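Yeah, one chain of the complex is gone here, protein chain that is, but the others are all in their spots.
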Amino acid sequence: MAILSVRHVSRAFEGLIALNDVSMEVEAETIVGVIGPNGAGKTTLFNLLTGFYRPTSGEIWFEGKRVDGLPLHRIAAAGISRTFQNIRLFSNMTAIENVLVGSHLHLSTNIATAILRLPFTVKQEKRAVQSAVETLRFVGLAGRENELAWNLAYGEQRRLEIARALAVRPRMLLLDEPTAGMNPGESVDMIRLIRALRDDLRMTVVLIEHQMRVVMGVCEYITVLDHGEKISEGRPEDVQKDQRVIEAYLGTGALLSEGAS
Amino acid sequence: MQEWIQLLIDGITIGGVYAVIALGYTLVYGVLRMINFAHGELFMMGAFTGYYTLNGFEKHSSLNDSVPVLTIAIAIVLGMVVAVTLALVMERIAYRPLRRAPRLAPLISAIGVSILLRNIMLRATNAQGKVYPKVFPRTAVEIGEIRLLYVQIFLIVLSFVFLGLLYLFIQRTKAGVAIRAVAEDRDTASLMGINVDRTIMTTFAVGAALAGAAGVVYGMFVTTATSGMGFIPGIKAFTAAVLGGIGSVPGAMAGGYFLGISEAISTKFFGAQYKDVVAFVLLVAVLIFRPWGLFGKREDKRA
Partner (left out) sequence: MKGSGSLSSLRAALDPGRYWSRAGEQLQTTTSGAAVARFGQYAVLPLLAIAGGLGPSYFGIRWTFAILVIVMYALLRSRSGLFGMVVLGAMLVYLPHQMDTFERGIMFDIALYALLGIGLNVVVGYAGLLDLGYVAFFASGAYLYALISAPQFGGGFDVGTSFWIVLPMAMVLAALVGIALGVPVLRLRGDYLAIVTLGFGEIIRIMINNQDGVTNGPVGVFAIPKPHFGSTELSGPVELYFVVLAGCFVAAFAAERIRDSRVGRAWEAIREDEDVASSMGVNTTAYKLMAFAIGAAIGGGGGVIYSAKQSAVFPSDFNLDVSINVLALVIIGGMGNVRGVILGAMLLIGLPEVLRDFSINIAFIHLDNLGADYRLVIFGAALVAVMILRPEGLLPARRRQAQFEPADVLEPEVAT
């Protein structure tokens, strides 16, 4: 059964229709790519899935629950987590603190227990730290725990965003251009990481990606958006041959040059 | 009926003041996304300038009696000059260095400027209010039970004039277009060759000029200038700007009159001592239920 079901979702901004009647289904434990030229509406789709925007019309269902219109934190609690195209870390907090914020839902400390600092609380916090360290190591940030987020290198920041999202322990993870601004070596690491998310953590991953090499390399299923419409979907090799996709990318050259390289 | 007309006229009088001050908030907010907390103090400084000017004429000449139009005009112009100068100085010193700082920083800085100006004037005047010389006859036009002071008519007319001039300035002049462009998108405006620093200064200057002028006229209306006089009208004007949808010029004008009239009418029901409460309640209600303003369009909260 599909873990995510997007049903006839539209979103308009003051006349501009950023998404128009888009429907899609995502199977559990798959890696799905969302591609399309700049301004196609990919990030808008993520914003709708995570509650940053409400759809103008349409419904979003996740694991049999309707999630559109829920407040952000309830969507996180429902099991969806994300990263951001323009990195949005808590930049004056350390790497490990960023991850610990991600584990917020899995801790229970409240004002009273915080003041009393009960053994139970201390233990729970210790475990959270432990697992944050693990998570950081998982994304390749071992040893960077106490670095302030804004002091991290660009690629590290992207990975920290993933670590923070993982700490939410989502069942579906949305990655918005995880390899943007990375060199080929870093991109390869990222692909490996994304695969591990699914293979080791059994997560469903949806990613927005421009580099065709990454898309073709890691995605099992692809949805193509253009001008807010879904113009194609299917397995990577099929989508690549789709006439409408080629037209949408015509002139951008992205599909040809990067696909070939 | 006559009572209602009286309330309406009183509302329009004070509403005009709010509208003129509100423009300063709305313009600055438009370009900087910042509430210039010290804007009400520019109004106060205008009122003091008006007092010192008119008092000077009173003491050293008889011009106030022979050509009051001239002395009043001079007072207004000087009030504008002082307010503009102060606004440019505060922009340069207290706000510009914080343009890329976290959001609260310029706000706190503005609160600092506001406290500073208010207390400098408190010291400078030894905590004594300054009473304006009688330039306007304190006589009134009376129609039935409706009373309308001359200075009130002057105030009403003048606020219309200022609002009209500002509207033309924003719509028709190059500087006005630049202000609108920066308000729309600072970075794009900068790419299109608009000098953003200069435009921000123009915005402060225009807002301050209006506040300074309003201060002088309001001072003549209430006949005293005190160091604290900018505070409540400042908050009210901000409320007006919010009512009209902050960032919107026509909204601020409409909001000013709306607030003035609501306040005047509320005095009939709750008494004058709750006037300020009414304004605050309106402010809170609008911020909660229609944060984009009574007249504005809804915008998405999150970018």
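Brief remarks follow.
Per-chain residue numbering starts at 1, and chain names A and B are given in the order in which the chains are listed.
The definition used in the following text is that contacts are C-beta pairs under 8 Å (C-beta built on N, C-alpha and C of every residue); 3 or more make two chains touch, one makes a residue touch a chain.
Remember, it's a predicted structure, so these values are computed and weren't measured experimentally.
If you put the hidden chain back, the residue from B:73, B:93, B:141 or B:192 that touches it is B:93. Across the entire complex, the residue among B:196, B:222 or B:287 in touch with the chain not shown is B:287.
From the set A:145, A:220 or A:242, the residue in touch with the chain omitted from the display is A:145, counting the whole complex. Chain B residues in contact with the hidden partner, per the touch definition given at the top, are 34-35, 93-94, 97-98, 101-109, 111-120, 122-123, 231, 235, 238, 242, 273-274, 276-277, 280-281, 283-284, 287-288, 291, 302.
Chain A meets the missing chain through residues 50-52, 71-73, 75-77, 81-82, 84, 88, 90-94, 96-97, 100-102, 104-105, 107, 109-111, 113-115, 117, 121, 125-126, 129-135, 137-138, 142-148, 164-165, 167-168.
Throughout what follows, only the chains that are shown with their structure count from here on.
Rounded to whole angstrom, the centroid-to-centroid distance between chain A and chain B, based on C-alpha atoms, equals 47 Å.
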